[in-house]
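Omission of a single protein chain aside, the complex is shown with its protein chains in their original locations.
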Amino acid sequence: MSMNISCPFCGDRPLEEFAYGEVYDIPESITDPDERNLDRAFFYNNTAGVQREAWFHSYGCRRWIYIQRDTITDRIVKHE
Amino acid sequence: MKIIVDGTPIEAEAGESVLAAMLKANVHPTGGGCLCCGGDCPHCLATVDGVSYMRTCQVHVHPGQVVQRHHYGQVEPPMPQGNAGSLDVPTRHVFCDAVIIGGGESGQAALATAQAAGQTVMALDANQGQEAIGIYAGPMVVAKTATEMLQIHAKQDVIVATGAAEIQPVAPGNMLAGIYTTRAAEQLAQQGVQLGKVAVLGPVPKNVWHFPITGRIVRFEGEGAVSAVVVEQDGVETTHACDGVVVGLGFHPRNALARQGHDMAQVRTVGDAALASDIPPCPVSGVVCPCSGITVDDLQYTWDSGFRELELVKRSTLAGTGTCQGSCCIPHMRSFLADRGKELQAPFTARPVTKQLTVEEIAAGAHFHPQAETALHGEHIALGAQMERSGSWWRPWNYGNYEAEYWAVREAVSIMDVSTLGKMLLSGPDALEFLQMIYPTNVKTIKPGRSRYVLMLNDRGYVFDDGLIANEGNGVYALTFTSGGSSNSEMFLRDRAETFGMDIRLVNRTWGLSAINVTGPLAKAMLQKMGVSDLPNWLEHKHIDVAGIACHAYRLSFTGEWSVELHHAAQDSVALWRALLAAGEEFGIRPHGLETLRTLRLEKGHIIVGPDTGFDGTARRIHHNWAVNMKKPYDFVGKAAIIRTNKTELDKELVGMTIPDYTPIEGDIAFVDGQYAGVVTSSAWSPVLKKAVMLVMLQYIDGVLPTEVTLSGHTATRVDLPFYDKESARARA
Partner (left out) sequence: MPAHNHIEFTRLIATRIATTAAAADKLHAPAGSVMIRTAIDETLIFPPVPDISVDDDYAIIIEDGSYASAWLDIDFALRWLPYNCAWEMPTVRPAFAQGMIADIATKLYFEQERVLMIVPAPYAAEMAAHLAHGGHA
């Protein structure tokens, strides 16, 4: 309830205005470029810590914005 | 005045609490437990005027008040119900620099400091009717007042100045009536409650008939109410006969609100709410958590099971998860774990709400999901349509006569409002390159004036939407999507444009463009009679005028009959709809709704992405390999996944099946020899074929696709798709 995301275009808005989009974090153990490209579809890390996320501002400008969120504390550590 | 307690009227005096009135009538709200009169314990909870879990020490009496007791350890109280007339509780959003919770000394001091610093401040004082309910992420403080709920967005500080609570006694018999904290004894005496002659351990309450005792409480004795207390000092136990016991065991911070927001830097405690807690001696026996009925034995069992962390002991026992959110149990649980673990652990987190709310107060500020109306909504209503929620839209299910609508499409002419389709316009230097990366078809072969049905695949190669690409010439493309999929598809397109670094322009014009599908064997004649001579050919699209209205006309067919989809400005939609109905009158026109469309497209074997594809519908599984061009020189979205998954054996396939005399429901399970064999994804009675037709996601069994399955006791037989008009002679006519 009322965690805010700051849209660089529209300003501070409640989380409910945004739709979540994954930014795939592919395990480093996969090194082959083709495999990395493919494995973002089927395997990716479930990060405990800071991860990059894309959020779509559905109720405002309808564009993607990017943030870094700590999944342990559920706090946004950076707006990109 | 009189109030009603468990159906019996009792005497009450204006200005006193419900608790005081009940105690004077010799009724303990929950049957027992140490009363605190500070709103910190669960021992005075009752349902008051339909709202359960009310702290009766905090509620003033009024004539005719209805109180129902919960009784400790008994069945759940009734669901909370608000008073008639309070159904509409509004929520008001407030923006400020600081929120100060608590109107006591420390709260007032914090208020003065904040104001001196020039902060805009919202001060919440429960005594003034502003009760803080919880602190949520943000931080946002939710509070209730007599008339509305407040959601207070604090930009800088949330200051919790809620004072301290008194520590409860834990010993055998601590759930008996007649036990009070020092402050409770004083307050009850002040309200005229006769406590009798009480034994006082610790500070002496004013104006209470008492005698002092010292030592550690070993147990409380009595039947229902305390008649004696046993204390131990220097190894000697002494029994004191008494009418009640007043305990002063120290204080701990009243900080449930702060413990809700403990990991937010903006949330701070001040005054007594920030004091270090007194820690009572390690409890030996008795109820530790009265809300959940957790005893010292229960804690010991949990300890013996290997739990060491206070947060985990809470989750394991459920101690601290009730109404008081740890106010009673935390000091004792900390003492218990410190005794065994030799370390004093921090108090556990708390959860909203800290005060009981009515259902209306909880629901305040929530909205029903808004439902969209097409420009033709009023026309549908006027024609008697039964409207249906379909995705985010209101859509006509039928206009009262499904059979007649169906046959109008099959034998005459019909129109349908398809304005809900997703519609976008794309241009830009990389437009074609972008489409080649997005869609599994070779977009380059779609010439200006032509259009093509396309699938949309995700990275896993699963179909998540379908639609149309129409080449408008000059590097501009008109794209359509499903009614439910346009928002998702816009997200997808914008995401991939950024990921691929494509220079494009994209406009989602779903809300501004309406669309009417004109279909049926007489549709063409009707349009020609309206003066439309330049209709596009099959799979072509053209900009033409119909009834003087500019239309983008697409020749395609989802109904299986001759069709043209007329896209036009939403503001022209009513005029076009009416002109078509008027012109069609002599041809027997009737509009049709979703019910008819769903049957028609099923007879033609057309899928609906979602119901028929599920979450893992690859082109292979849904028989759409023809829509995926693996040879085109682009690594389009999903291609890598298709290459990989195509190496595995096909495990299930979307197939057509029929039953002569029974229509299964969608979602029905198919069996072969009693074994699961698949699920019905679409099903309808076919008026033209006079049998049930269905799509089934059918499993391969031992490498073979079954030819017959059992559905709710009926035999379904696999047939080739489509069920009707296999040569598509009708659609392309």
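Letters A and B mark the chains in the order given here, with residues in each chain numbered from 1 onward.
The definition used in the following text is that contacts are C-beta pairs under 8 Å (C-beta built on N, C-alpha and C of every residue); 3 or more make two chains touch, one makes a residue touch a chain.
Since the model is a prediction, treat every value here as computed from it, not as a measurement.
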Original post:
So which of B:206, B:342, B:367 or B:647 would be touching the chain we can't see?
Top reply: B:367
Subject >> Options B:52, B:130 or B:151, residue touching the unrepresented chain >> reply: B:151
Original post:
Going by the touch rule given at the top, which residues of subunit B touch the chain that is not shown?
Top reply: 88, 90-95, 148, 151, 153, 364-375, 377, 393, 425, 427-429, 431, 475-476, 503, 505-507, 509-512, 569-571
Subject >> Contact footprint on subunit A, counting only the chain that is left out >> reply: 2, 9-14, 16-17, 58-63
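Here, only the chains that are shown with their structure count from here on.
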Original post:
Cα centroid separation between subunit A and subunit B, in whole Å?
Top reply: 21
Subject >> Of subunit A, residues touching subunit B in the complex >> reply: 1-4, 19, 21, 34, 37-38, 40-42, 54, 56, 58, 62-64, 73-75
**OP:** Would you pull the subunit B residues touching subunit A in the complex into a rising list?
**Re:** 136-138, 140, 151, 153, 263, 458-461, 487, 490-491, 494-495, 498, 508, 635, 640-641, 644
